[in-house]
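Below is a slice of the complex: some chains, not all, each in place.
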Amino acid sequence: MKIQHSVMVGMMSRVADKFHEYHPKKSLRERLEDAKKVTIADGIEIVYPSEFSDQISAVRLIKDSGLAISAVNLNVKSEKRWEKGSFTAPDPQIRREAVDSMKSAMDLAVEFGTDMVSCCPLIDGHNFNFEVDYMTQWGWLEDGIRLGASHRKDVKVSLEYKLNECRNANILSDMGRVLYLCERIGLPNIGVTMDVGHALMARETPAEVMSIAAMSGRLFYMHFNDNDRYWDWDMIPGSVNFWDLLEVLYYLDRLDWEGWFSYDIAVRDGSIVETMQSGIENVINAQKFLNKIGVDKINGWINNQSSALTFKTLIESML
Amino acid sequence: MKIQHSVMVGMMSRVADKFHEYHPKKSLRERLEDAKKVTIADGIEIVYPSEFSDQISAVRLIKDSGLAISAVNLNVKSEKRWEKGSFTAPDPQIRREAVDSMKSAMDLAVEFGTDMVSCCPLIDGHNFNFEVDYMTQWGWLEDGIRLGASHRKDVKVSLEYKLNECRNANILSDMGRVLYLCERIGLPNIGVTMDVGHALMARETPAEVMSIAAMSGRLFYMHFNDNDRYWDWDMIPGSVNFWDLLEVLYYLDRLDWEGWFSYDIAVRDGSIVETMQSGIENVINAQKFLNKIGVDKINGWINNQSSALTFKTLIESML
Amino acid sequence: MKIQHSVMVGMMSRVADKFHEYHPKKSLRERLEDAKKVTIADGIEIVYPSEFSDQISAVRLIKDSGLAISAVNLNVKSEKRWEKGSFTAPDPQIRREAVDSMKSAMDLAVEFGTDMVSCCPLIDGHNFNFEVDYMTQWGWLEDGIRLGASHRKDVKVSLEYKLNECRNANILSDMGRVLYLCERIGLPNIGVTMDVGHALMARETPAEVMSIAAMSGRLFYMHFNDNDRYWDWDMIPGSVNFWDLLEVLYYLDRLDWEGWFSYDIAVRDGSIVETMQSGIENVINAQKFLNKIGVDKINGWINNQSSALTFKTLIESML
């Protein structure tokens, strides 16, 4: 397993929910400085197009920072034009713009020396019964992703599923649906960004769906955070479902997976820099705890399906 | 749309949960008599192998009843031998027996003049982290279903997904995962039994996932019931999520779908026969309510994404 | 039952979630004009202190609008000072300010000719384990509400519970906890604002908890909206759980309840004015549908616990 850790600079600016603002907006320059203070990180994930209203200077700023880029995160949800959807907008011009944005993000990725575009199409779905045409919508999604990803073979398009938000029901809701979409489209450069919190809120066992994706070579990229299995609170990794975190790391190790872990943490209390640093340390320490137990012992648990012994040993190993 | 209605004779015997028995066990003969009293039904769904401990006399009894068979429901979860799984049991002999059971169910279906075997593999999955090997388990599932379904081309194997129970996390948990499995296996006679309640508890919009399945010809069979989106209570169709029921019927009509609706209702209060009868009538009356509104009006709602108008009209139409 | 309908002018301005803005900010003046266009409404609910940065002119503007005030909604969550809590902030000065805000809201209510202050303390609770001292926090909540509500006897303090948001776990989370708090404090002018959507997301049956509150005279005020029982989407009333809406109205009628229904709808698609109008019409039409069936028939269902008949009749009554 060869892992690098990345912080999402998009999460290091304004943090707010419907009712309260926890951290104020910061410029890209300020956030790049902050990102360097997360000394344990190996790079950053950068959002396109929001960070690139002045593309030339933004690219220069990011390159000058010396920070490695783990992925370009394609955001096709926030701008006004996406209000009725992006890849599934009823207006064909908007759908074309979503595809074009994906192509641009792929080109930008190459410019930054990465081969990864991650995209979570959160404004494609529905809120009410009898609001959208599900068949047309699914067809548009297949067409749009196929068109975009066909732009170039040297860049991966990694789709991030999420059950809901913005839409009450997102069309790309869970791992099964993304893998089905990948099979339907059939391109080798399409895969999955597995956000551990999104798996939890979709009532999936993270290690299970991650393994199924990895078996067919579709596990491209990882997002780490945690939640209560109900809502995507983007909490500190390991702060709720610590066993799930351990299990995810155990399988990635078995798969000898190589890639980036990106940290999608919404910091409402305390310092963003310190929390990002701690979040990464938690994952590294969880791996150390696994090593303390030893892979052979864990393999034995699974072979014997002996859960009582498993949890007795896990907890004893802390003492 | 050409629909026939079927009652599950497996649900017309003992009804019990962990704490209380609501209805006592009844013999197959008694239940076949009861099923005839559900006068609005066009046929029955029958469970294999539990009803067939004496296969010759059971087949004769069912044939003599004159009731049409909508599907053979393959149960590979209740017997002691399945305690560690069926298609994903660690013991290869048990996995072979699961496959053989599927083949036998397919042959039995032909004997009953139907081309449908429906199977919900509820004992394949896991309860705890670090309990099973997810990759091996998924491989066994693919292999087992492929082997079983390859037995004969003239019978459909319709897989019913469910989020949990028996296992805390079933391997065949949601629509996306079933469709992905179907693509991986690639046989034309594999598809989905869509249980409306299972879609709800997997946090799916039933009409949406049903439409996606139907688009690739995988929607083979329907189960109707209702619940609170949390647990599979098998309530009376339309008794909780009436709009979802309407929307399902609207899409089936648009798809001009032909097939069986089976009623998987757990009757804890009152007469099983009367509740099955009412359950079917609810679905038929929901279709009448749709007709009262008119398809053109509904198409207009969807084209205009005008939810405020949609629900105003739906409720006004009741007055 | 004597009901008046109110729109929340706080919901008629900017509508946004974490990712997208659906409607832009509007001035109070504009929103009061909009509120008049909701012709079926009898009044408005107004937020304090956010609308009252210039209190004299805001009061005059509202009074000049000629719109009746159903309640003053006390917001102690959005301003920076509440970031660590309001009634349960660790800083005693902040807790005093929360209490003082409640007193001011009560005085303002009187000025507007209403006796109702509604308050949903959404920033009191916790996000993580080991983050707050639960015992101290509960004590502060009791003390703060008691102190505030003791300010004057002629104004009701109506507490609105909500499971989460802003906090992952709000301290005033469900009906049972509010009623317990009311008993502990013991003042007659403390009661509950029952938001139908909040009941649903707390996994309550709205009509049940509403009835329990009303039995001890604590049901002061109602908020109407709907959701999928998981998240407070503030959807159009009746657009998801129509039977729950009917049941709520049936019990309010039996209780011969008098008061205000306020409409807490987040309009993401289409016109806010039209959606508020439709939302109110849905509730009025739901009442008409109940009358079409007749109270006696419903009483009979309940006396006989005959759910199969209940839903058969409900659906037949639509045809």
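Order of writing sets the labels: A, B and C. Residues in every chain begin at 1.
By our rule, a residue touches a chain if its C-beta (ideal position, glycine included) is under 8 Å from a C-beta of that chain, and two chains touch if they have at least 3 such contacts.
Because the structure is predicted, anything quoted here is derived from the model rather than measured.
Displayed in place are 3 chains, all sharing one sequence; the entire complex defined by the structure file totals 4 copies.
One rule holds in what follows: only the chains that are shown with their structure count from here on.
Shared numbers divided by all numbers used gives the overlap of an interface; between chain B and chain C this overlap exceeds half, so the copies present the same residues. Chain centres here are Cα averages; for chain A and chain C they lie 36 Å apart.
The mean-CA centres of chain B and chain C are about 40 angstrom from one another, to the nearest whole unit.
Of all residues in chain B, those that touch two or more other chains are 203, 243, 305, 307, 311.
The residues of chain A lying in touch with chain C in their complex are 16-22, 77-78, 80, 82-83, 122-123, 127-129, 131, 164-166, 168, 228, 230-231, 233, 235-236, 239, 268-269. Across the interface of their complex, chain A is touched by residues 84, 90, 126-135, 138-139, 163, 169, 171, 173-180, 183-184, 202-205, 207-208, 211-212, 214-216, 243-244, 246-247, 250-251, 298, 301-303, 305, 307, 310-311 of chain B. On chain C, the positions that touch chain B within their shared complex are 203, 228-230, 236, 238-243, 267, 269-271, 274-275, 278-279, 281-282, 285-286, 288-289, 292, 305-309, 311-312, 315-319.
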